[in-house]
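Structure, as structure tokens:
A single protein chain has been omitted from the complex, and every remaining protein chain is retained in its original position.
Order of writing sets the chain letters: A, B and C. Residues in each chain are counted from 1.
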Amino acid sequence: MRIGVFVCQCGTNIASTVDTGAVAQRALDYPDVVFATDYMYTCSEPGQQEIQKAIAEHRLQGVVVAACSPRMHEATFRRAVEKAGLNRYMFEMANIREHVSWIGQDKGANTLKAMELVRMAVEKLRRNEPLFASEVPINKRVLVIGGGVAGIQAALDCADAGLDVVLVEREQSIGGKMAKLDKTFPTIDCSSCILGPKMVDVAQKENITLHAYSEVEAVSGYIGNFTVKIRKKATYVDWDACTGCGLCMEKCPSKKTVDRFNENLGTTSAIQIPFPQAIPKKARIQKDACRYFATGKCKVCQKICPTNAIHYDMEDREVVEEVGAIIVATGYDLFDPAPYGEYGAGRYPDVITGIQFERILSASGPFGGHVKRPSDGKEPKDIVFVACVGSRDKSVDRPYCSGICCMYIAKQAILARDHLPGVQCYVFYMDIRSPGKNYDEFVRRAIEEYGVQYIRGRVGKIYPRGDRMVVQGADTLLGAQVEVEADLVVLATGVESSRGAKELAEKLRISYDQYGFYMESHPKLRPVETNTAGVYLAGACQGPKDIPASVAQGSAAASKVLALFARDTIATDPQVAGVLESVCIGCGKCLSVCPFGAIQWKTLRDGSRKAEVLETVCQGCGLCNATCPPKAIQLKHFTDDQILAELDALCA
Amino acid sequence: MEKAVFLPDTELHEALAALSADAQVWVPAGDASKPDLVRFQRYRPGLSVRLDARSLVSAKEVLFPRSEALLRFVKEKDLSVPAGHRLHVDDTRTVPPAVVFGCRPCDARGFLTFDRVFLQGPYRDPYYAERREKTTFVSLVCRDADGACFCSAVGSGPADPQGSDAQLIALPDGYVLRAITQRGAALVEKIGRGPTAEQIQAARDMLDQAGREMVGEGSLTAMDAAFRARFQDAAFWHGHIDKCLSCGLCTFVCPTCYCFTITDEARGLSGERIRSWDACMFPHFTLEASGHNPRPSKVERYRNRVGHKFSYFVSKYGQVACCGCGRCIRHCPVSVDIRAVVRDLPVQEEVHA
Amino acid sequence: MDEKNDKQLRIVGFLCNWCSYGGADTAGVCRFKQPPLLRIIRIPCTGRMDPLFVVKALAQGADGVLVSGCHPKDCHYAVGNFYARRRLELVKRFLPFVGLDPRRFHYTWVSASEGQRWQQVVSEFSAVIQELGPNPGFGQDAVTENAPQAVSSQGGAGDTERCISPRSL
Partner (left out) sequence: MKTLHSHLEDHFEELELVIGWEIGFEPLRATPAFVRRREDLARLVWNPLCAPNLSVYLPQILKSAEKTEKKVAVCLKGCDTRSLTALIQEGFVDRERLHVIGLPCPGTVDPQALAQARKNRAPVTQVSFQDNLLILHSYEGTEEIPLDSVLARRCRRCRQPNPLLADVVLGDPVPARCDAPSFAHVEAVDSLPLEERRAYWERELDRCLRCYACRNACPLCVCRDRCLAESRTPKWTTQRDSVRDKFLFHMIHALHLAGRCTECGECERVCPVGIPVALFKEKMAQIALDLWDYQAGVDPAATPPLQTFDPSETGI
């Protein structure tokens, strides 16, 4: 190999503490180095031209640049050598700025270290091989998991662009948490009025396939070519036949079924359509509440159904969808306040959660939009809101801020005053977090126009006194203990990761943080990508988010998918593992450790079993390489011989 | 006895020290921590010399080191020449005289196989030749054959002088050392004292006795044809070889296995060309560049080992490439018995009642 | 100036590309001064770390070996460092059994933003290595009882460049 070495002075960034000329001179003593020089700014246009000129003049087959971090300019130089006709992987960088000149002032020691780093780079380069990206066709269908507002937005954007969309929703209807909200902050517009049309859109788009009351069972494949198994859970109603007329609900004798959509505040029938705007608007039998399933007798719904849609023998069904990209928009769940025993949630009917209050406020809610308290149906005169229940509290393992509660408390207080002008609202809070557009103004309105009393301090205890509740807490601004008597207490429960989030992450092979929120690829610059290529995030599954942020992310994820699908094929990173079949012993250790399921069995003609890398799935971590006993599987560009060459350059 | 001296037990160390003055002296010696672990070691004062014990490994490494640099090379960078460097090769070597003292006759005889290949074949190996010329073999007439020994079966015996320059004959209080070759005579002159007539007589008696002793049953020297006839008999080879682990122990302890591999061990611009022991029981031995291996399993490999020693070498050089030392049998982890394999080679006529 | 003929102590660093290599970059960008012993080999993930690299480096005389990756649960590849820490801890505990000084091997987790922590890790480990001095390696100065009649000096020391350099010819 003919190698050229270019030592960058980086102005004085390197040259002031490294003798770059001596480093270049020394490089000429290394094997295969036929050209070496130092240059003021190697990354500049003339600097790159210098490299390209030397490649031509000295017939270089490999290039080492000793300069800044490869994380900074490896891509730049790879492009430069590629333009000059070299394979982009016949290039190595020695980091003599961040790792040498900037961290030490002893010029002698720095120069020596720079020489050794160049030597290591040369020795590695001598064992480099040209690598070529392969192209795989893209299946231009997209799977959206989760039919909340983020998922709906993503699905609609993709569908508008002409893509085939598969939308999977775990619940009976799409709409997510937003469908349960009465109004939205800070505009106080009706939640279902703005979400409803989008839900209808989903139902009407011909290129959206909706699997409601369904869950993702398994995901295999890789970017451009995923295979997804979806389990359609049994509803005991043939949705092709059901017209959503609601006759069954009327006649169903099991009217005492707990109404989950209404957050357990009311009752419904065993066969149910969760709410009037549900999409799809189809009935489902809740098996554990149904008289027929309990006793074998009843069948009222079956008799009454005008389209004969009821089938008690229905079973779960599996469908398989092939897609090229996946958007995960599985949303969030709300913190269960049970750990706060001193607040009495669940024990006292008039201590409720924010989402329950949302249903109370809703015209389609359990009380038809009349603000009443659950215990006796009386209109409350005093309402206390308690902020940060399950947020910013290490004692319940929820140290993070849920982001939305400050705002929804303000909204609910305002709405309560709208509904019952005489009601007095109190808010116990730690800090008010209202950084969105028009958000702080909204909170100020609650305080100033609606007279909501904000008390800065934590609530210590909530207990009944007569038919009212006593809220004991501190007012840290006054430095005094306060006690407020209220008819209704609303706990602003925080956001937590959706139940089952971790299990789904395992199926998708994406990372999640310790609270179960999915990890984006980069917190600033790759906010909707994951580290699994072809899987994108939208909405609160990535972390607490309000509606505008979720919608924005839904659109962002859709745009990522559209960008991906703008091409017909996808180039794969060739720095992946490869198997030398003649050495593979078929022990399967690589298969068992691969975090991406990128290795599969291949049977040779002689019947022997060998590992095979799915290059498009492999992410290039090298775990298999470290695990393989005979080292038959090698991570390209980071092979054993390449790493050993670097090591041997230092000591042997 | 032409030239003989008596070496009392008490003067053994003195004699070895004297020989060490102008030669490397190799003796069977116990390990410091494991006295029964006897190997050939370079003599040094305090070494626990064990002429009474058989060495685990043969003395082969004295003339044929486990690895040796055939040459050293340096590529001197010079961009004015097309290669970008000038190659400097250094194959100078210094081989001091050596003495192998107290090996068994089989050990010394084993080198006759080496000689055939390294000295008397179409190519003379200068590395081996120089050592061979400068090394004197003093063997001890063997009186303690064990169950693995079979020197007589390959045409040798416990008093075989072939390959030895001098012979030690153990007496109760010392050794009679008798020269066999000129080189041996030169060595004998340097040590010991004049033997008494009784000592000479006792040594003669011992030699006679040892010379008549048969170690190992039958003869294994004329198996060439039988081997060829058995070559394709898979059941035969499986029957004997299923238990073989395919390690290289048998070849590495063998005094006559001379196969080697040559590799370049380089770092940066300099390195060495190494010759090191190889074994026909190893997979890489016959692995071809295409990836094909004509001896894919232990059956083919072991068959080759038997064939080489008792057939191919015989037809090429007229002698078996085995000295009957029994090390391969004695130390085999699963006691594969090459004698039994060779003995069974001839197809037995079915005896009908 | 010749980097082979000095008394400089050397630490071989194996750093994952995503976290610790970035952390070392961050330390550089922040100009956090560090002793000049460390030479970094970039690997994609600590999951790529075969514990044999550690053993081989120390056997052939690296004065120190430093492995650093993403904090557990922050692995770019989700689980690479979970595997790595088992393997690295195993080898850390094994080294002293064969007489290799375990103080010469350190593994830790540094994120891309922890420039200061990186400075601290390098400074502290360099101080340990300075204190320990040169690593004898394994078999480097072993007296081979049976030095054969050699054609040349035995290659046991491994560093042929030290035996003969172009200049000595």
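Heads up, the rule we're going with is that a residue touches a chain if its C-beta (ideal position, glycine included) is under 8 Å from a C-beta of that chain, and two chains touch if they have at least 3 such contacts.
Every value quoted in this text rests on a predicted model; they were computed, and no experiment measured them.
Looking at the complex as a whole, the chain kept out of the display touches A, B, C. Within the complete assembly, A:S592 is the residue of A:Q105, A:T187, A:T307 or A:S592 that touches the hidden chain. Screening C:N17, C:Q34, C:Q60 or C:S111 for touch with the missing chain picks out C:Q60.
By the touch rule set out above, chain C reaches the unshown chain at residues 51-52, 55-56, 59-60, 72-73, 79, 82-83, 85-91, 93-94, 96-101, 136-140, 142, 144-145, 154-156, 158.
Although one chain is not displayed, its contacts with chain B can still be listed: residues 31-34, 36-37, 39, 56-57, 65-67, 144, 146-148, 238-239, 242-243, 245-249, 251-253, 261, 263, 265, 274, 276-277, 279, 282-284, 329, 331, 333-337, 339-340. Chain A meets the missing chain through residues 583-585, 587-589, 592-593, 627, 629-632, 634, 639-641, 644.
Just so it is clear, only the chains that are shown with their structure count from here on.
Note on chain placement: the centre of chain B and the centre of chain C lie 43 Å apart, centres being C-alpha means.
Spacing of chain A relative to chain B, judged by their CA centroids, is 70 angstrom. Centre-to-centre separation of chain A and chain C, using mean CA positions: 37 Å. Among all residues of chain C, those that touch two or more other chains are 158-159, 166. Chain contacts: chain A has residues 29, 648, 652 touching two or more partner chains. The touching residues of chain A, counted against chain C in their complex, run 19, 22, 26, 29, 69-72, 95, 97-100, 102-106, 108-113, 115-117, 119-120, 509-511, 513-514, 531, 575, 593, 595-596, 619-623, 625-627, 635, 638, 640, 643-644, 646-648, 650-652.
Against chain A, in their complex, chain B makes its touches with residues 75, 77, 79, 84-85, 267-269, 291.
Across the interface of their complex, chain A is touched by residues 1-3, 6, 8, 10, 12, 17, 21-22, 24-25, 27-29, 31-36, 38-45, 47-50, 53, 56-57, 60-62, 73, 75-80, 83-84, 87, 119, 158-159, 166 of chain C.
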